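Every protein chain but one is kept in place in this view of the complex.
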């Protein structure tokens, strides 16, 4: 049983190896091979899941140590796996959604001559992501952590001939590296504090360490989470990441990778519980980001970017929940799973739309597509309802719980967080409605593409629709199923622990409030985009709109401060290296040369002057000897 | 003891060098194959060393040989390897064949000059000569013996850099590659000056030992034991002066900021294989010597100097990385990256923790392999386009995917991506430093961000984007080139996933060094975690 | 008269000779000045031997003369040759070798 965990990671890794080293001969069959390996890991996950269910609730954990990785003195890092309910949840999500998206990609990438490599990268991503969630120590987690970063780099920049794609990929990796810095420092802190960084000992004995240390660790972990999960202030890469093929956006930048931060924080719960200041930081980041992302989402006309903003915001919710401590962990994960379904579905829908509109991404050039791609319309619609939290659908349950928990934090803090969460819900309703309306309703605003031909939208092939349908089903029922007598809560509780917060406002009130803001959001959107025709070119818009279009000037800030500053720094350093460091040495050499040139002149060729020097020398010699005697 | 394995390992390439040089002008290819065969034989011998070496044996050195040499100078021909040495020897022996293979056509004479002018033979003979000297300086346990080859090594290196630089007419930052001999001279003078300053210290060491032990000696073990027994005790100032003398030479070789400026010139002007020889093989002698001689001969002074050295290496790390970002010449970029990495190595050595030092030693190995991979692929790329300027490339990935792929892997290794070998060592260094100097450790961590920056910028500018006109029709890696790169990459992966075989050889040696400097690892705040586990 | 005075005379002669070497241009004259210095030495030798009351000094003086004679032979030969090829015995004219 335990050995299967390793296999779980190895299977897709094998797939990646086969596909990437396989060479051209695999070009045709590549996609299916990749899908096969993904499916294999899904099957293994299923077996493991069954195995866990087979046990009773409190020892549903599997531990396996493959081999000792870095044994150096007191420093022991093993390649070991730890599978408990938390990781299992992720494993299922990853393998499930992953497999579906492999399937989807078979159709979506059918016409790309480099699709073999695409599937190789996808498999690589699966392997890394699975390693991330089943690792039993932080260093190994770090490996998966960077592994997914690499995969995302490769996939964002998959269409490398597009400079924008290459840049986006680079940006994503480097911003993530900043986060990784946090993670590695956190690990070092753990090592110096506990002498180890394996989950077991660290989390068990977290309380024994000083709070200051723990806060430091917590903040560093938060930094890491911000990088991976595109939270403020490291969120800037996610929007650009949409340069990647849509399946990638769906899998990596919606369903799985970006949620790794939530996993990290939940997993390290024990540390955060003992470091309230760190928790405050977490919730702050979460709250800020959920509004930030929502606002950005409202302004974007590029369908994927709009969804990206939404993703950011939704993850903000999760982080917020995770920051609340035991009250929130479960709901963070729950929202994470449901979000995995509907957001993946939405992206796949978007992809399908683009597929039909020859890769047009500007929603202002869509319109009235519901007739042309019914399946897409239906699945997308269900995802839409789920995300805005339409009663009875997944989003409703998960998000509602989070808002409750936020209020339950208590005190002004609780009110602020709860308020933010509610506001976020309203905005979510607004921008998702906007997306919906712009895409599927209203009149056609299609424009000829660069080749000058009007798009003729059509429903996507079966390989693409089936995953969409499955995900749609998931996004409809998942939340409900989880909530039936708190099955999900019970499932996770042994790992994350759970505390019932007593909210100042009753659950019912919260639900009602949520409904109200939801309606308001939808109504405004309808007023703006449903009733009157939409201009094909975006109006100049208000100051906020314009700022939001540019990700609230985040990038401009980065550009001015970091990029420009960095350029100046490096350029001046190059100068320093050349003129100062090198100059000193060359200067010395030159001065010796000059001295030599001058002393050379003494050798003027006149025998008598030589005699003079000898005479003088003799005089000095005598004088010196006498002097020596004198002193 | 009976069979002089160590001597043989050094002698084979030396003899091979002479033989190669003797091959008549017409038989160029024969000379190449001969040299390659010799290097492979050396590799075999190095492997035998690894096998014969017993990590858990008592005593600092194994396979020792000891013969009288220059009695008047107190010099003995003393060889012996510890875990660190044996691994580094293996590294050198491993890289040389690849270097030769990569430089297979670098030394083919363009115009047939005088019949006696035999560049090819010279090129390969010199490489073998360098190998021999590197090997023996890893093996030497006599300070003087080490010094001799540490210095003599410069001469063949000098000719390799100055004599076989990049083809003329190649586009470089400074125009035509005319600064080659400047680079060679710079390399030689920097290292020569370092060596001479070390010479003064060596003489000083002799004077001290002769003064206190009656007969002057250079034997590392003798001196160490004498100090342990209290028979030899250096005045604080003396020890510090001697330490500085030694360290200066090694810091030039390593190279440590601000003594680094020779490296970019040398690596830029030399052919890629020679550049690899410099940074991956020869420079390792410097860092190795810090561990073996600076720390073991002058433990107190080492501790005294640690703060300064830590700061210097931090500067090297960040400075090198930032300059790498600022480079417009591919090879110079790699050179500055190496400076940054050497900063890590020195940092690890002087963090005085077992993690730091194991990390540093492991780093030497990994950096050798990763730089070799990156630099050699870069060399293949440059040889195709005839330019070192990053700006002259673009979209290579489209026309030569395999080249681009291997280049990327090399790059990822350079930015020490987890799963590839350098990550392990870099992280060990960081942890080791952090546990003693948290601030330094944290600052050093910035290096990993900058590394990502310069590697990915390089990759983006050269490999991605629309295909440049000059790049169109560029051939992908040939079989020979692939045979060079593939094994290196495989090795990077293997050592990244399973470094244990190497670490378990290094570990005892590192522990010994730590005991020499009387330093113990700092204890974690929360103790007996292991017990609780 | 106190023989030490001869020493002063010797020193004086020696100085004069040295000064001559430094001042005069003509190789022959310079050479003569060198001879003068040698003579000064001889005088010193003889005086000292007189003071010490042993004969070593006087014997050395003879040796010196012989050596000086030999020196003259070689020296004149060289000077004459260069005079013949340069038509000048001025040492300042012979300034090709410099720097």
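First chain written, first letter: the chains are A, B and C, and each begins at residue 1.
The definition used in the following text is that a residue touches a chain if its C-beta (ideal position, glycine included) is under 8 Å from a C-beta of that chain, and two chains touch if they have at least 3 such contacts.
By definition in this document, contacts and distances are computed from a predicted model.
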| item | value |
| --- | --- |
| Omitted chain, identified by the protein name its UniProt record gives, among "phosphoenolpyruvate--glycerone phosphotransferase", "Branched-chain amino acid ABC transporter permease", "NADH-quinone oxidoreductase subunit N" or "Dihydroxyacetone kinase subunit L" | "NADH-quinone oxidoreductase subunit N" |
| Touched by the hidden chain, restricted to displayed chains | A, B, C |
| Among B:15, B:48, B:101 or B:155, the residue in touch with the chain that has been omitted | B:155 |
| Positions on chain C where the hidden chain makes contact | 1-4, 7, 10, 14, 17-18, 21, 27, 30-31, 34, 37-38, 40-41, 44-45, 47-57, 59-60, 63-64, 67, 70-71, 74-75, 77-79, 81-82, 84-86, 91, 94-98 |
| Residues of chain A in contact with the chain not shown | 589, 592-593, 595-597, 599-600, 602-603, 605, 607, 609-611, 613-614, 616-618, 620-622, 624-626, 628-629 |
| Absent-chain interface as seen on chain B, which is shown | 68-73, 113-114, 116-118, 147-149, 151-152, 154-155, 159, 162-163, 180-181, 184-185, 188-189, 192-193, 196-197, 199-200, 203-204, 206-207, 210-211, 216 |
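Note that only the chains that are shown with their structure count from here on.
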| item | value |
| --- | --- |
| Pairwise touch network: line, ring, star, complete, or other | line |
| Innermost chain by mean C-alpha position | B |
| By count of C-beta pairs in contact, the leading pair of chains | A-B |
| Chain centre separation in whole Å, for chain B relative to chain A (CA means) | 37 |
| Whole-Å separation of chain centres (CA-atom averages), chain B against chain C | 65 |
| Gap in Å, rounded to a whole number, between the CA centres of chain C and chain A | 97 |
| Chain B: positions in contact with at least two other chains | none |
| Chain A partner contacts - residues on chain B that touch it in the complex | 189-190, 257-258, 260-261, 319, 322-323, 325-327, 353-355, 358-359, 395, 397-398, 405, 412, 417-419, 423-424, 427-428, 430-431, 434-435, 438, 441-442, 445-446, 448-449, 452-453, 456-457, 460, 463-467, 497-500, 503-504, 507, 510-511, 521-527, 529-530, 532-533 |
| List of chain A residues in touch with chain C within their complex | 600-601, 603-608, 611-612, 615 |
| Chain A to chain B touching residues, read off their complex | 20, 67-75, 79, 139, 142-143, 145-147, 150, 153, 157, 160-161, 163, 165-167, 169-170, 173-174, 177-178, 180-181, 184-185, 187-189, 191-196, 198, 200-201, 204-205, 208-210, 213, 566, 569-571, 573-574, 577, 581-582, 585, 589 |
